[in-house]
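I'd like to ask you about the structure that follows.
With one protein chain removed, the remaining protein chains of the complex are shown where they sit.
A and B label the chains in the order they appear, each numbered from 1.
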Amino acid sequence: MLKTFKLGGVHPPENKLSADAQIRELPLPAVVSIPMGQHIGAPATPLVKKGDKVKTGQLIGRASGFVSAHIHSSVSGTVTRVDQVPDASGYPRTGVVIKVEGDEWAEEIDRSPELVRACSLAGHEIVEKIQAAGIVGMGGATFPTHIKLVPPKGMKAGLLIINGVECEPWLTADNRLMVEKSREILVGTELLMKALGVEKACIGIEANKPEAILKMKEATVGFSGITVEVLKVKYPQGGEKQLIKAVTGREVPPGALPVAVGCVVSNVGTAFAVYEAVQKNKPLLERVVTVTGRDLKQPSNLKVRIGTSLMEVITYAGGLPEGTGKVISGGPMMGKAVASLEVPVTKGTSGVLLMPGEQSGRQPQLPCIRCSRCASACPMGLEPFLLMTLTQKSLWERVEKEKVLDCIECGSCSYSCPASRPLLDHIRYGKARVGQIVRSRKN
Amino acid sequence: MNGLLTISPSPHVHTDDSVRKIMYRVILALMPAFLWSVFVFGFDAVRVTLISVVACVGVEYLLQRFVLKVTPTLHDGSAALTGLLLAFNVPASLPWWIIILGAFFAIAIAKVSFGGLGANIFNPALAGRVFMLISFPVHMTSWPVGRGAAPDAVTAATPLGMLKEGLISGKPLSQIQGSLPDTTDLFLGTMGGSLGEISALLLLVGGIYLLVRKIITWHIPVSILVTILIYAGIFWLISPEKYMDPLFHLLAGGAILGAVFMATDMVTSPMNAKAQLIYGAGIGIITMTIRLFGAYPEGISFAILIMNAVTPLLNSVIKPKRFGGTPS
Partner (left out) sequence: MNASLIYTIVTLAGIGTASGVILYFVARKFRVIEDPRIDTVEKALPGANCGGCGYAGCRAFAEACVKENDLAHLFCPVGGNEGMAGVASILGLEAVRKDPRVAVVRCNGTCEHRPRVNRYDGVMTCAIIHNLYSGETGCQYGCLGCGDCCVVCDFDAIHMNPVTGLPEVTDEKCTACGACVIACPKNLIELRKKNAKDRKIYVACRNEERGGPARKACQVACIGCSKCFDVCAYDAITMGTNLAFIDSDKCKLCRKCVEVCPTNAIIEVGFPPRKAKPAVTETTTVNQ
């Protein structure tokens, strides 16, 4: 019996078309647009100006504030402007636009492919290197990793969980990374364990990735304290709280951090980036992105430099299919439909999903038939039908009482509603309003 | 690419399931019992069902199109399902004009006037049935002769009807028992009754289909039937000479039809498992109380309607288990 979380969950069709596509490197684009805000927290402050020459891996944005991260150039070339760069919502954001010239890397970066396991750094020094490399959560949440590795006073982590679940349909980037770079991920895990000061780590992988499970299990030989846990295929198994529940049986209390139950969760991509940062002095400047879709010629997993436009990535995978209706950054359950193809790949872009026009529209909405499938599907035990109605009536006190702030916005409710009701649309808005009210109450 | 990129909030995929699919699957689950009723009652069964379905669909269409002036929503299958369930709850010999009145009450008053699909408090088919029962008691309790009855019989009575009449007229149970159908008859459906309630076996087959297809969960049917068993069982154990055995009560009357198809109606039943168990227990208790101590031989229709009224209270007081273990 495979472990999993108890409450809720749905099983959308997996569509892992690109599961066997080896990671290919996307050729350098002509221009990259690197946004200063690719993480949770304050955007970085640009350190370069128009006309400056930069090298690959050079620091171009300094973290501003406690919750922030550094930004590094992913290419070498000349800065053409420090200006507005489009984001997925359609808002222009500050970014550095670089005309690519050659591929000259910063001297300290070790580009050799040999595995380096030995590390003489102390835990806090590893955290500093992670911070200097601008590493953020690469599962999509983009929380600055160096902050996660230092639990608040009074809390101590006992277990590191590496998230290799990739529960979103269509996405296979983490899968391929585990198949092709398993040893590097293990070293990265070891480094994270040292940084956190824990002796045990567990790598959670969903059962639909047999090759990755095999490779990762092989790689754990020789590493002490690291196990691989095969988990049942159920969405959202990759959600932090659901993953902790499946692996340890503990439930993170509402409003609390995972470290409150002794766990810290990190994505496999983050572990890999940590390896490169600590052992190879390479800052976070590229990542694996799955490009996929029903009509796409070549569903692929591409290694892409940060700042490359989505259009470039799609073209390399066979070009934008005729009749594409939606382009989604991320997976189909929680990903964001982008407003334009000029939007760049950022640290949190795990995939690009091209949705055909006829699948891009929603079904007309019917009245709620009180079937409670949404409540059965909710992994946090909430009642989405009720949250939607209360939000529509702006009854914020009751919305807060019904625990809307616990919602992880996984989309299972909207997915399972037979009446096609836009549950998550309203709940997300309710969460935002209640969040504002709670914050203003604290002040 | 032709046209503009669509931007919409996540999620961007949706299950295949729809309201229409759910309604039609329930209709499919009722087909075995329907076919049996045609076998037993002949053309009358088809007549009653057809009139009921057409009347229900017709009333909803006319009201939506001409009175409320909204787009008619017949394609969601809920009116057709109400028509079928209404037919299942009446004798096959019911005159056509009573069926139409019942259909009108069920759809116009119990459903549309409350706000349409999803907004009704009471199960429309049961509301229609109870309306017809109270307004036309004689027609609603004259049971036609089915296949398998004695050749010279003109009307048959339902097992519960025979039981209640016999007890009221003062006959001891031992005397009545002889004329009641035995367990096999009750299970297979070779006895008198309304269109859909006679064959426990085929109704259970339909019920299993619904469980497998995840249209219903086990909580409501099991809690109703177990409560009936326990309640009947307690009284039977105390005085077996005055009360029928629990298996009889389980299989006779509309208990299985009610437990599997009527009480599980999504709109009018509670929305989480714990509340559903309480709802089912309540139905079981009220049903048996009416059967044993009330004036009517069968109580499940009233029981379900009464518990429908309690459903909103159960929904707001009993909350599902939250992740993180805090009580809500």
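The rule is short, and it goes like this: a contact is a pair of C-beta atoms (placed from the backbone, for glycine too) under 8 Å apart; a residue touches a chain by one contact, two chains touch by 3 or more.
Because the structure is predicted, anything quoted here is derived from the model rather than measured.
Remark: the omitted chain is touched by one listed residue; of A:Q84, A:N281, A:T315 or A:T389 this is A:Q84. Within the full complex, the residue among A:H39, A:H72, A:K280 or A:R428 touching the omitted chain is A:R428.
Panel shows chain B; residues 3-9 of it touch the chain omitted from the view. Mapped onto chain A, contacts with the missing chain fall at residues 84, 89-92, 336, 339-340, 360-362, 422, 425-426, 428-429, 432.
Rule of thumb we're sticking to: only the chains that are shown with their structure count from here on.
With centres set at the average Cα position, the gap from chain A to chain B is 49 Å. In the complex of the two chains, the chain A residues touching chain B come out as 7, 10, 12-13, 90, 169, 241, 245, 251-254, 256, 320, 322-328, 332-341, 353, 355, 357, 359-363, 366-373, 375, 379-383, 385, 402-403, 406, 409, 411, 414-416, 418-420, 422, 424-425, 428. Contacts from chain B toward chain A in the complex involve residues 1-3, 5-15, 17-19, 21-22, 73, 76, 115-119, 266-269, 271-272, 319-326, 328.
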